[in-house]
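What you see is the complex with one protein chain gone and the rest in place.
Let's turn to chain A:
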Amino acid sequence: MEKYRIDPSKGMEFGIYTLGDHLADPRTGERISAKERIQQMVQLAQLADQAGIDFFSVGESHQPYFASQAHAVILAAIAQATEKIKIGSSSTILSTSDPVRVYENFATLDLISNGRAEIIAGRASRVGLFELLGYDLHNYEALFEEKFDLLLQLNEEEVVNWSGEFRRPLRNAEVLPRPVTGTLPIWRAVGGTPASAIKAGYAGVPMTVAMLGGPASVFKQTIDTYREALAASGYDPTQLPVATTGFFYAAETTQEALRDYYPHINEGMKKTNGQGFPKQLFAQGADHRSIINVGSPQQIIEKILYQHEQFGHQRYLAQLDFGGVPFEKMARNIEYIGTEILPAIKKYTKQGGAEQ
C-alpha cells in the first residue's frame, strides 16, 4: 500500500471527485459561466482540504456541458490552492493522449503539490473526443491498453525503451521530471462490470471502480473478481488498493437529501448521458444496501461502513456536485463530511479501530 501512498492504519480514505460537469441548476434553469465553474472546483478542493478530506480529483471530458477539458491545468490550480489533500484525475482519458505528456504533467503536478498527485486512467464513456483529438474509435480498446502499459513503464523506469503501434518508439528516453517519491500512484478506472476489473487485476494495478446505482452486493462481485485476477497473476491483493466512487449527498434528513439531489441527477444524466435517472431507483437509494450514498449523515455513515464490510476497500470517492448543485449546498456537504461522517468512518475502519 505504501507505493500507492496509502496507510491502512489510518482507516479508509475519503475523497471527493468532480467530473467537471457544467450544467444548469435545474431549480433555477441558470448556468454559471465556465470561469465560475472552474473556480468553484478549486474552492471545493480548498474546503475539502480544510475539512481534512483525504483526496480530491477532477475528471477529463471533451463534450458539451463540461468544463474540465484541461483537467490537469485545473489540478495545478488546486495543487497551488491546497496544502495537505491528495489530488488526482478521475479519470484521465489516456486513449486520446500521449502517455509521455500525461506523465510529464502529473509528475510536475506532484512537484507543485509536494508529492500529492495521482493518476486514475480510463477509457472514456462518451467518445466524441476521439474525433476531436484525432483518434480512430475502432482502436478504442487497443489504444488504452497500449498507452496504459507505456504509462506504467514510464512510472517504473527513468530511462525507457519502448515500441508499440500507436506512437513512435522511445529509445533511451528520459521522461522528466520525476515525482517526489520516484513513482506516482497510477490507478485503472473501471466501469461497474467485472470485465475491465479483470484487466486491472491481471496488470497488478490499483482499481477505482464507478458505482452508479444498485446494491453493494452486485459490485462486490466486481471487486472479488479483481482480487482473484490479482492473485492469479501472482500479485498480493492485500498490497493493492481499491477505490469506489458514486453519488453522495447529505442533508439533515434522508428525505431532504433525496429531494435536494434528485433533480440534479435526473436532469444532469439527461444532458450528459441521454437518459434520466429513474426515480424508483433513486428512491431505493435510501436502503442501506444501495450503493448511492444519499441520506442523513448518520445513514450515510452506516451505508459506507456496510460497503466497507462488503468490499474491504481503501478509498471512497463521493460525487456531490453533479448537475449544477449550488455552491452553498456543496459547502454544507463538506461540512457534514468533515464534522460527522469522516471522523466516524476513520474511527471504525482504522486498524484496531472500534468495533461497530
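In this text, a residue touches a chain if its C-beta (ideal position, glycine included) is under 8 Å from a C-beta of that chain, and two chains touch if they have at least 3 such contacts; residues count from 1.
The working rule: contacts and distances are computed from a predicted model.
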item	value
Listed names "FMN reductase", "Nucleoside ABC transporter membrane protein", "Protein FixC" or "Amidohydrolase-related domain-containing protein", matching UniProt entry of the absent chain	"FMN reductase"
Selected residue (touches chain absent from view) among A:L133, A:A283 or A:A331	A:A283
Residue of A:I6, A:L240 or A:L258 in touch with the missing chain, whole complex considered	A:L258
Residues belonging to chain A that touch the chain removed from view	125-128, 137-138, 255, 258-259, 262, 273-275, 278-280, 282-283
